[in-house]
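Omission of a single protein chain aside, the complex is shown with its protein chains in their original locations.
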Amino acid sequence: MKLARTAILAIASAGLGSVAVVQAQDSGAEAPEMNELERRLGVDSVLFNATIEEEPDDDLLELGRLVAMGSSENGGSGMACITCHGVDGQGDGSGAFPRLDGQPGWYMYKQLQDYASGDRPNRVMSGIAQRLTEREREAVSAYYAAMAAGDLDRAHGDLEGTLLQWGGQLAAVGSAEKGIPACVNCHGPQGTGLPPSVPYLAGQYAGYMELQLELWKEGTRDNDSMDVMSTIANKMTEEDMRAVSEYYARVSNPAGEGAEPAGEYDLPSAE
Amino acid sequence: MAGFSRRAVLMQLGASGLAALTPGAALAQNRYAELDTQPWSFLDGNEARFLASMADVLIPEDDFPSASQAGVVDFIDLQLAGPYGQGAGLFLEGPFGDGTPEQGWQAPHTPASLIRTGIARLESGDTRLVDLDAGEREEFVKRLSEGESFDLGDVPVQTLFDEIWALVKEGYFSDPIYGGNKGYAGWEMVGFPGAHAYYTDHVDKNAPFPAPPRGIAHAPGTRQSANTARPLTARAANATQEEG
Partner (left out) sequence: MVTELPKTDVVIVGAGWTGLAAAKELADAGQRCVVIERGDWRHDASNFGAPEEHDELKYARRKEHMIDTPIKTLSFRNNSDQTALPMRRLGSFLPGKGLGGAGIHWNGQLWRPLPSDLEMRSHYTERYGEGILDGMNIQDWGMTYDELEPHLDFFDRVCGTSGVAGNLNGETQEGGNPFEGPRSADYPNPPMKASPPLQVFRDTAEQMGYNPFHMPSANVTRAYENAYGAQLHPCTYCGFCERFGCGYFAKADPIICIYDVVKDHENFELRMNSQVLRVEKSSDGKTATGVTYIDEDGREVFQPADTVCLNAYALWNVHLMLVSGLGTPYDPQTGEGTVGRNYAYQTIAAAGVFFDDNVWSNPFMGAGALGMTIDDFNGDNFDHTDLGFVGGGYISANQTNGRPINYQPTPPDTPSWGAEWKQAVRENYLHHVGIVCHGSSVAVPGNYLDLDPTYKDAYGQPLLRMTFDFPENDRKMSAYVLSKAEEIARNMDHVRAVSTVNRAAEGESYSVVPYQTTHNTGGAVIGSDPATSVVNRYGQMWDHHNVFVFGACLFPQNLGYNPTGPLMGLAYWTLDHMKNDYLQNPRPLMDA
């Protein structure tokens, strides 16, 4: 909400990169091994999650890694993804920048397209997205999509239980009284996302989600299909938004689906 | 892997090509029975073997599991023990008449009693379906599907066949929370992504959509539904008793 928006604006206007990089380094996170990401592409579900126009291969992932580190054909994206979103895709801990690790590739690619076109206005991201080629957008989306979305290793603040309970109720069954459909309708099992179109909410930063709901409500953000999120956000109060955001921030988002490739089913042997 | 059913006793024999009537096969059958760590809710061992035999003729193993491997017998067991099996969807007031095919179900039975009575009458002789070889089993199911040469009293043969075949398909393709479709076998086979569904951005695209299936109780981070289907009542050791 107000706090989070201030954070974004501050960084957007401050020249900034170095500050954020320090934060990312402070978090002690490590970039995932490339061969680990490539191995994960052997899992159908991860491949489906990461595929955009073409099936990602090691070349595409490597390109994505370079873009994440700040390179681009046009001489740099202006700012490395990792400065705000972290080398592990888990953001910088401020809550202002969303986690990207394991988000659906197609979803992230579409956001980059929308940032570039202005359909999702954002002073920082629009400029970055515009400097990337189509293939670079695809590559960096696939790169983050192939990461396993593990649990966040960060503490949440204390919150009154009734608010969390209300958030959980909105997430699971919505509100008949307010005409709000449940989040889980579209956002996948326990809010863990529904590739390729719908991002996960489980384990995402509460501040980021709350800000997005406000942006949907005021119409600043309207880049989803047919405005469904604006329609929903319009029916929500600030308290509803906070409740559901804080709830989902606390939901576990287990490491990427299908960590080991699905084996053949086996038959009980006749021994 | 643990996702597939070990409870259905027969098709393993068929799949491995063992001659069913050899002593070795009989031993193997007992061994499979010992893998049953859970009791059946409704079925007894003979009924389970009959249904497994029949189900695996209807949906045999190929690149994808057979019906019983996908948990269909477990599914049928739970269904027959539950409201559906006990007649929840049936008007069962008499008098009962034969009726025409167009008048639908007129048997004086719940689905559970229809199947129990039907199997008992089909298996009343010396031969058990489970003991036949693969070709004989297929021939039996074919005759049953055509309703020929069976007199099962007040159990209409066609109704019995239709009911079992409907259950087998339901068990193969329904959400895994009901005990069948283990490891999303049926959904993987056809390419159905399951209960979590949002296709606004894709419905007009002429392209494959190979989304991995996710059931109602999908366990995130796995390729499985949470294992929620449990036998309804403890009839422990029922199956193994039958082996004796």
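Every chain is named by a letter (A and B) in the order it is written, and numbering of its residues begins at 1.
The working rule: a residue touches a chain if its C-beta (ideal position, glycine included) is under 8 Å from a C-beta of that chain, and two chains touch if they have at least 3 such contacts.
What you are looking at is a predicted structure, and each value in this text was computed from that prediction instead of being measured.
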| item | value |
| --- | --- |
| Of A:34, A:66, A:159 or A:173, the residue in touch with the unshown chain | A:173 |
| Options B:71, B:118, B:156 or B:186, residue touching the unrepresented chain | B:186 |
| Chain not shown, touching residues in chain B | 57-60, 62, 64, 83-84, 87-93, 95, 97, 99-106, 138, 141, 145, 165, 169-170, 173-175, 177-178, 186-187, 189-200, 202-209, 214-216, 218 |
| Residues of chain A in contact with the chain not shown | 172-176, 179-182, 184-186, 189, 225-228, 230-232, 234-235 |
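Note that only the chains that are shown with their structure count from here on.
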| item | value |
| --- | --- |
| Chain A-chain B separation of Cα centroids, rounded to whole Å | 42 |
| Chain A-facing residues of chain B, complex | 1, 3-4, 6, 12-13, 15-16, 18, 28, 31-32, 35, 65, 69, 183, 185, 196-202, 210-212, 214, 218-223 |
| Partner chain B, residues of chain A touching it in the complex | 44-45, 48, 106, 110, 186, 188-190, 192, 194-198, 202, 225-226, 228, 253-259, 262-263, 265-268, 270-271 |
